[in-house]
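First the structure, in the form of structure tokens, and then the observations on it.
The complex appears here without one of its protein chains, the remainder shown in place.
Here is chain A:
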């Protein structure tokens, strides 16, 4: 029997990352650099929110969690377990694209590992999302290569974006002091350390092709805290805006 507390903790972290990243990326809708990209980026943002919803449903249906909408929109900031990476404001498109690239590869290695999870709902979900994630990383890789190889300005901006996001992205893999060992022993997933290494193996070849320099990861201190409910000042305004309509009437039926 897998520990419910450990599973719940892992699912909330994953789902909150998807929800907040999805919401942030959706802020680009209507403002994207060209129409085609606006549509593609918005569509992927919707996918992320769909991933969050699927995870909240697993919580709700299998682990005694709350209704997904109420859980997403009515929790206080301190109950959120998203990483600081996804909370950051969009900034320029360079920053948003680099975050998308780093986040989606992290997401991909995580869901790939869940295909062999001892927890059945994870197996099903990861198989379902496989194709979507393949497109997300294809999109991200194509853009990173295109912009880095386009001009000096493009290259410089992508390198700056990488330097600005790498420590935040490494923070995705913040292990849980209480549950990490249990989840690994129970074969729910291989653990944050293993996923972090797989993630580096994925992003490195793309960065090399783009001639971007990955900082020496030994010198990069991952930005932790989000998984324990400590957040940047950017999360509270985001949550207020995201839940604004829902919280007008939390009993309304849609």
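Here is the rule we go by: a contact is a pair of C-beta atoms (placed from the backbone, for glycine too) under 8 Å apart; a residue touches a chain by one contact, two chains touch by 3 or more; residues count from 1.
Heads up, the rule we're going with is that contacts and distances are computed from a predicted model.
Its UniProt record calls the unshown chain "1,2-phenylacetyl-CoA epoxidase subunit B", which is the correct pick from "1,2-phenylacetyl-CoA epoxidase subunit B", "ATP-binding cassette domain-containing protein", "Branched-chain amino acid ABC transporter permease" or "Succinate dehydrogenase hydrophobic membrane anchor subunit". Of the listed residues A:95, A:143 or A:196, the one in contact with the hidden chain in the full complex is A:143. Touching the missing chain, out of A:34, A:177, A:221 or A:248, is residue A:34.
Seen from chain A, the chain kept out of the figure touches residues 33-37, 39-40, 43-44, 135, 138-139, 142-143, 145-146, 150.
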